[in-house]
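Only a single protein chain was left out; the remaining protein chains are all shown in position.
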Amino acid sequence: MALAVGCRARPGKARDNKTGSWRVFKPIFDHEICSKCGTCQIICPEGCITEDAEGFFDPDYAYCKGCGMCAQECPKDAISMKQEEK
Amino acid sequence: MLEITEGSMAVAEAVRLCRPQVVSAYPITPQTHIVEALAEMVANGKLDADYITVESEFSALSACIGASAAGSRTYSATTSQGLALMYEVCFNVAGMRLPIVMTIANRAMGAPLSIWNDQQDSISLRDSGWLQVYAEDNQEATDLHYIAYKVAENPAVLLPAMVCFDGFILSHTYEPVDMISQEDADKYLPKFVPKEKLDAADPISFGMYATPEYYLEFRYETDKALKDAAAAIRTAGAEFGKMFGRDYSALVEGYKLEDAETVIVAMGSICGTVKDTIDDMRAEGKKVGLLKIRVFRPFPSEDVAKALKGAKHVAVLDKNISLGAKGAVALEVKDALYGSAVPVYDYIIGLGGRDVRKKDIREVVALAEKGKGDQFIGLRKEVL
Partner (left out) sequence: MADKSCELFDAGHRACGGCGAALAARLMLKAAGPNSIVVSSTGCMEVFSTPYPETAWKVPWIHSLFENASAVASGIESSLKKQGRKEKVIVMAGDGATFDIGMLCISGAFERGHDITYICYDNEAYMNTGIQRSGATPYDASTTTSPAGSQSFGNKRPKKDMPQILAAHGAPYVATASIAYPNDLIQKVEKAINTVGPTYVQIHVPCCTGWGFEGEQTIAIAKLAIETGLWVNYEMVDGKVTKAKKVVRKPVEEYLKTQKRFRHLFKPKRQDAEIAAIQAMADRNAEKYGIDIKIAKKE
């Protein structure tokens, strides 16, 4: 890729950086308990939690940094942080 | 159309003819007449631009960055302390490759405070990546603005340009100036249509940061663009010559240079005084000549070396000094002549508006021919 004049770029390349590799703890989402409130999705700093066809939520583990904010804020305690087996 | 007009007015009119969409400037002596004239033009509907009355020079150039990145042709003007306040922004503009054109009404740097002319201000920013041109008279000052925009906006260049003309000596002096028509200006300088701009239809991130992995390459590319701009200047200058009869394709200009034994090298309005002195001395049989440098960045090393190779003595007039070292122009001329046997002598002259007279030029020639250089001309020892 040629060097961009003036140090500029179009969007897209940030996604090449798989920040999921940063994780120590991994959030596990329990759909049995989930009330579909959407809090986790709105507060994730990575914006990597998406809603599925049934209205449940799941993180994209390629980018999830395991910060634990979703687990902390989930009003139903449907998310638990587990040490990741690497 | 030929008019007798004040330098600042001629420059303001040239800027008007270039149709900037955004003017962002802060007043500072001796540039004020330019920015006042432009404000009046906007107020009277003669210039269709948004005029931002910024709160400092730092903001003036910063606002130009925003406007230029968003796709507008922009303009600013400053001098001395104001230019120094823009120091950080100047490097930023060049690195971001934005084709902003700015007039510098050259003025001395404080301390001590001085409102009068020398070239320390713009010369001290020679590292910044801006094109730099120096006008000998108000005609050149005027014409160089059209050429500056054309070169800056050239997609192969995309670098900002400083058009420098001596404060008070040129800015506040009435001279005959030929102004081109709006129709001709539009023909020479078409609308600014950048390939990339801030645009929701095609989002781009401008001004990202570069890690050590990339920074060196960005600097290499910017340096290359500035050096390659010499070709763009020649083309744009030649085109101007074809359209208007005044050719600006040369980066340097010789005056009675062909058989000159002592050559004076100078930039700016001082060249007028030098030319008059040369005429007098030639009438006395002395073989003197002038090499005028019009384009200081990119520095025309090869042109300078070629022009000076036959000289017996080269006397560089520096209206600046790199404190603790020498005059900046002399250092670059010496570099251009590196390896040749031509001696180069440096003379610091005209600082802070000190008048330069024909007898000062004669003194310079006499000193150069005696092999004495590296000194201040006109130093008032009685005051020391």
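Going in written order, the chains are labelled A and B, and every chain counts its residues from 1.
The working rule: a contact is a pair of C-beta atoms (placed from the backbone, for glycine too) under 8 Å apart; a residue touches a chain by one contact, two chains touch by 3 or more.
Remember, predicted model here, so these are calculated numbers, not experimental data.
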| item | value |
| --- | --- |
| Of B:Pro27, B:Gly66 or B:Gly241, the one touching the omitted chain in the full complex | B:Gly66 |
| Residue touching the undisplayed chain, where the options are A:Ala4, A:Cys34 or A:Ala78 | A:Ala4 |
| Sole contact to the chain not displayed, among B:Pro155, B:Pro176, B:Pro190 or B:Gly207 | B:Gly207 |
| On subunit B, residues whose C-beta touches the chain left out of the figure | 21-22, 24, 48-50, 52-56, 58-59, 62-72, 74, 88-89, 92, 96, 198-200, 202-211, 214 |
| Interface with the unshown chain - residue positions in subunit A | 1, 4, 7, 9-19, 22, 42-48, 60, 63, 65-69, 71-73, 81 |
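By our rule, only the chains that are shown with their structure count from here on.
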| item | value |
| --- | --- |
| Subunit A and subunit B, separation of their C-alpha mean positions in angstrom | 54 |
| For the subunit A and subunit B complex, residues of the former touching the latter | 3, 5-11 |
| For the subunit B and subunit A complex, residues of the former touching the latter | 95-98, 158, 196, 202-210, 214, 217-218, 221 |
